[in-house]
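Below are the structure tokens for one structure; questions will follow.
With one protein chain held back, the other chains of the complex are shown just where they sit.
Coming up: chain A.
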């Protein structure tokens, strides 16, 4: 039940099941397990990464004891990769840990195809020419690559990734516009069934603000050749029109409509960013395509057909079916 995952509870609250699964499926290759590399792997191992492979040709020296948690006195003279691996394994026995006592530069030259098995290669303290070679190898194999070097109190981290696709982007601000600027047919029909100028004051102040906006927007569009308020003056004028529709001062629905009027100012159709994605050649999918591109292909079809030029409406992700 909850128990196997209790260890990861605190981080699950950051990246959820999806993030945790991605982490647990990943296989990492570390090149050089000095302080930088060891620290990197330590954090991944604690988090439950699927597997790690440590590549380092050096032996542990006295100087290493002062800057690396993953070696101790008894390791001096032994393979650093072996020692670091052993320590890392202690941190989390769910992680598969392997090591290869070999210099990364040599491996890059002699066996480039070795790297294709990994999800991510973390290359630390590599010289530039090896970095260039490795970058090419990883790009071709579609393997993520991160370079890192540190010197005293400075250093750098550099990603090299061909393409990173995110489906659930978890934006900071959830755009909740209900697409009132181009209502779908059921909403339109619903709005049509309601008379804004209903004489009964109670009914008048209970007309949902969404309906008010949809109807007023339609009226405006009719009077403006099908366009919605776009300039600052037009938006102001639209708000005034809404205000004029109030028959009493305490009509919260009208106040809400005024506050939410920006929802009808949004331009219709999809953004240029989205255009770019659906028209990317990768959206012509085949059996090799990634999940991301398959979803893009589906989205494209929707937009062209049912959507009539619009993307599907953003849905709620909380449950309201409490009456089961």
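Everything that follows uses one rule, which is that a contact is a pair of C-beta atoms (placed from the backbone, for glycine too) under 8 Å apart; a residue touches a chain by one contact, two chains touch by 3 or more; residues count from 1.
Assume contacts and distances are computed from a predicted model.
Chemist: Between "39S ribosomal protein L2, mitochondrial", "Proteasome 20S subunit beta 12", "SUMO-activating enzyme subunit" or "AP-3 complex subunit delta", choose the name on the UniProt record of the chain that's been left out.
Modeler: Hidden chain, UniProt protein name: "SUMO-activating enzyme subunit".
Chemist: Sort through A:42, A:82 or A:300 and give me the one touching the missing partner chain.
Modeler: A:42
Chemist: So that we can see where the missing chain sits, which residues of chain A does it touch?
Modeler: 1-2, 6-17, 39, 42-43, 46-48, 65, 69, 72-73, 90-92, 153, 170, 172-174, 318-324
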